[in-house]
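Notes for the one structure printed next.
A single protein chain has been removed from this complex, and every other one stays in its place.
What follows is chain A.
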């Protein structure tokens, strides 16, 4: 592991890291008994619980749902709607699907104009029976069948069961558009609901249809999203407009609700998107997609234009119509945009340089490849360190803790501070990793900010190494032999102290970065308590003065931590030695 952080303690950092990771044999155990350390977004893996688990996070602004919960909610919505409108379950389901599972929207539209809603969804007022004769002609295979071997939707257009099977099968194969299936007769718009599917389709198609229906309930609903972790089948129900976007699924994956990338505080979603696009291992594929496709302006799926005119209609369920050239809505197109083929909007915008911007950016990126490599390597290193720390955490939880408990004659519950320290390491690695993406996009010309940022980053790195060292190396001593009670107690105080100091430092770092390092901006306000806090810790909490030195006294109980800068002051002080903040 090579690291080359541009900080004062680069050499220090480097040697420590080497020690940390080269000697450790990582043992992975299938059983994950992660501690639920709510505040920091780590969650356990106890997914056997089928109940809705309201996460006990700092901000309870989301709920994790499993398939049973989702079906239950869907069923509840359908049932209550069918009661309110006194209509069948199937019709209620079609209505909800049409209005993207918004019960209030259905109510609103239905009671405003029932007739037009019925037309749009394809619900006929009353059932039309097939002609009452012994034999009927199927409208698809043109064969004559006995009436008993035929079926029809509410419109009464008869088709034989085998053709129905094929018709439904084709629609299901084509994707979620099958949820909006209509009668095969071209002049008829009668909707085909799940009752028809269950009656006529083969089992495989029934399952697929039911799966699409479930997916639609999550995907077409603005408040819910699937957990993006591979193979994870949980969905997250998020309460908009409340606190941070970071959510943590029951599968232990933490991600950002807004962009569904992994949790990335303090970096913004747009920065992460840029960064990930840049890092994409499949950059060749990416280049191809960028060069040959454009995203649908509405649903963002990439579209390749391989034939036809500039009037593009996205595939169902999106069906957005837009102009291929300017990506504007097709409705806005007409004579005044200069014809449907040569789109003026595009030509005009091109002249104004709107499209040049992305071109130019691409060019610049090429030139700054070296700069990028610098940041990428460090980003990736922290990513790897985080993975290793996670593995170590597992190892401690599954093995070492028990051992330690025996050797030191302490109940495992008393050893929680070690787990907390490791969880803090994992979280810090994540934050540190993203600070490299942050640094990469920090404008070159803002020298003051850059310097300040790099200083903060360096300090963060050093602080984290200190914690990691203590949690890893010093722990090893206590694993090997029995030591005096007193010594182990000191170790506990030291590690717990380091954990809390590092936690505070990183919380302040995240805040400082999220506020855009306003301390060193042109409108610097030294007295603003929020902004100055980050500055103070960073400038004062240097390794020499940090609690590391207090290991000599081996007693944290005689210290108090400054609320503003986290510095550990002797209990005799009434104000912080470093920032002069008064003790409370």
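Note that in this section contacts are C-beta pairs under 8 Å (C-beta built on N, C-alpha and C of every residue); 3 or more make two chains touch, one makes a residue touch a chain; residues count from 1.
As a working rule, contacts and distances are computed from a predicted model.
Going by its UniProt record, the hidden chain of the complex is named "E2 ubiquitin-conjugating enzyme" among "E2 ubiquitin-conjugating enzyme", "TP53RK-binding protein", "N-acetyltransferase domain-containing protein" or "Methyltransferase HEMK2". Among A:162, A:244, A:260 or A:469, only A:162 touches the chain left out of the display. Of the listed positions A:148, A:313, A:329 or A:451, the one in contact with the omitted chain in the full complex is A:313.
Here the missing chain is touched by one residue of A:141, A:299 or A:409, and it is A:141. Where chain A meets the chain that is not shown, the touching residues are 139-143, 162-163, 166-167, 169-170, 184-186, 307-309, 311, 313, 315-316, 335, 339-342.
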